[in-house]
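Pasting a structure below so you can have a look.
With one protein chain withheld, the remaining protein chains of the complex are depicted in position.
Chain lettering (A, B and C) follows the sequence in which the chains are written, and residue indices restart at 1 in each chain.
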């Protein structure tokens, strides 16, 4: 499915690329519709101009069909292996890449969003039967014990959660962790906090989130707060005997979430801010951050240091990950899937996936 | 000078306290009028209800007139020594104190603002001839080679700057540091950045700040930007070849400073936010913090780990610190000094001090 | 039981201290015989001259019998509460205390080792019916749901483990953690690594440690290595596909453990070194630390930031903590208990406790 311009999606066919020693080809088993995909689809410009035509899709699970000899050695992967691909792979030469932060690569080398499919090897997106494995692509073997559906969650859901809350946010044992927004990233945050020894874990949602808040308990939440019927500041104060939270993450996608998050943070607490607020501004009383010496940390995406523990975590499999996949569509219904994720279909899904074999 | 209520300042006389083994008495040589003093004077409530009557003044330089035996041993100080007192001393028992962050003490034990002078030992403020040395007071010998005027700058000006920019903000060698606001904290920030090996150091001010921006160069600034005639984002981009700043500190006291600071910060940069914005809210596009993974750090006050290097820095004395003291008043003119610092007298001073001997 | 000099232990009776507003008295329910107690008993001088006579014992669980009004407010504890006391409490005034590291207090204010019982309030050790609660004592309510036996493990076993491996050592999710020595601190390390999301967790012991290595599996170990029959470097290399460990902790008490630990550490790994090697020197090839940029961290004791999560961890109670208590003695048999812990009785115990009510 090729996005030829804003809201213009069409099925196209490309020649399979020639594979050399350093690159490869993966047959897509499943691709997730990321919460950021509807924005790309509708043409919003957040990290730069979109190089149409592009193939959407960066939450990619598939099987290796072809892989160069060098790549096999480097990746310890062979044909037939089930793998996931990270969103970003980086140019390898800019300051961000050289510093180990290829997700912030100056060239935005990423699947499904910032590389045109006009020229060969074309296949830089997951809404497709095949995806090209760039020599610098971050490919991880996940094994057959992890299903394609659950595999979709590894990078951009769990990998994000691990990087944001634990590796950057620094959740420690016994920390009070509060998460605003019981979407996929919120639920991922809950189980990452649990795996990090946080205690208690609090999740905040709205009345319409009732079933998700219930599910949050199965992912490790100790308390759920309905912010429409309860005052989160009062409840968190009561739970913590006035100390408030050590780490707060706002994944509501709404700037008012960041504002509430600041109020829930205790002395020397950390606010984890993965956005995205689509340019809407947050109105923050920064004096609160001063008098309590709060750290507010913008965080973006995942890398291999987060994806590797995510794979291990899924393999140990103590959480009901597969229940997070709520909708499956064939590739041809990608537009419907995008509308669903955009919230334009009434119901609010958790993870929506596309299956090229359907 | 006792503040008996908002904007009610009167001279009162108290009995000198009885000094035991653990406490002491200092004769005030000079006390600074802090930028936060006018707010306390006018009754603004930022960190809690003011316990009137209170004696204002926490930038205290003086000579020890009496000191208990235990205190002498603990502090390595004797009668006659010239000393400075830190703003905060902490209760020693709350979580902040036990964690080494006594400036964030739950009880707000501080000079000149949060302890009533109603009961003995009364003397908890610097607008006075004598100040009581609490057993937990953070007292530092500075020696006679540092003048009382310059001594006023050690804790709340240079100590703040060292803690904010270097110890929390983490300025490293070769970092591009941008400071917004060429007031005392801005100038202190410039020389702390210089002592930290930052290069280049940029300071941003307004047209009316012309002489201060010139002075900033003598404190180590490599570039000065007049934000009324130049576009700071463009200038910083040009200076840094598009990489923007590594560390940005906003000491404008105006939330628009924080907003501009965010725009000046490069990838994985640090924003140092010492406020105080007096409750005015900053309107921040947090997506910028996400896409560039920016850290925004609320910072508050100083402690002994910052004051000790501040004393050493002043002793090496390569900067024109004494020119920062622009006005001297006797105690009885404290009200005029407060109006001057509040910006109600037309001109904008740098450091205003009171001299009880005048 | 009072230690009047090296290896001179006798039962003495003291008057109960007078309790004021800030201090208190606890009736001892159980006290652990720490691995360092035999050394104190036999007069070894590690952290300074012992101020005989002293009452041994710093792993203290008991019920509050008397508590001053100020202390009640500060600690949120009342008479009748079951509590644990931390080893150290600090003078509150030295640089270590002011920095939040009271376990490194210059004055070594600690229970059971460095305060003489000659003068009132006498009761500074746990091998006793009652212990004095100093105004700065770090007292934690644990509740009746935690038994006195398990309570003994909270501070100096689990609190140590949390501080050493997680808070200082920085174990992260998916890290390969290797622990040398399956004693109490080794087993505590295993479950702390588990609670921190480490994967895999490896423990190394000797042939005689067979049952402990089995127990380690129940605490979360994924692999056990008998270093007498297997080559630890080879096994860890195989488990990690040559990457070796991210974090290695040596709790063998033998310098050869530190030497092996260095060989097991991968690039940019962390070595956690809680010693104590009793002055025996480790012979380290530091070039290994250079070429792999290894961090070697000396760590000592616990503080409230570690004890609070330890209490939470015990309350969730997923580990067979109570099986760690292998021996119980009445106070009068303290000498036998000390010999047992010193390894002079043939068998090697895990935790040995004294019960003043026996």
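Here is the rule we use: contacts are C-beta pairs under 8 Å (C-beta built on N, C-alpha and C of every residue); 3 or more make two chains touch, one makes a residue touch a chain.
Bear in mind that the values here come from a model prediction, so they are computed numbers and not experimental data.
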Name every shown chain in contact with the chain that has been left out of the document. A, B, C
Filtering B:312, B:332 or B:357 for touch with the omitted chain leaves B:312
Among C:107, C:217 or C:295, residue touching the chain not depicted: C:295
Hidden-chain contact residue, picked from the options A:78, A:93 or A:358: A:93
Have a look at C:7, C:118, C:210 or C:268 and name the one touching the chain we're not showing. C:268
Footprint of the hidden chain on chain C, which residues? 46-47, 95-96, 99, 101, 104, 168, 243, 255, 258, 267-268, 273-279, 281-300
Suppose we count only contacts with the excluded chain; which residues of chain B make the list? 76, 162, 166-167, 172-175, 192, 195-197, 199, 241, 308-310, 312-313, 316
The missing chain sits against chain A at residues 74, 92-93, 95, 98-102, 136, 303-305
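Rule of thumb we're sticking to: only the chains that are shown with their structure count from here on.
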Once the Cα atoms of chain A and chain B are superposed, what angle does the rotation have, between 0 and 180 degrees and to the nearest 5? 180
Look at both sides of the chain A and chain C contact and report whether the same residue positions are involved, with over half shared, or different ones. same
Just how far, in Å, is the C-alpha centre of chain C from the one of chain A? 40
List the centre-to-centre spacing of chain A and chain B in whole Å, with centres computed as mean CA coordinates. 42
Chain C, residues touching no fewer than two other chains: none
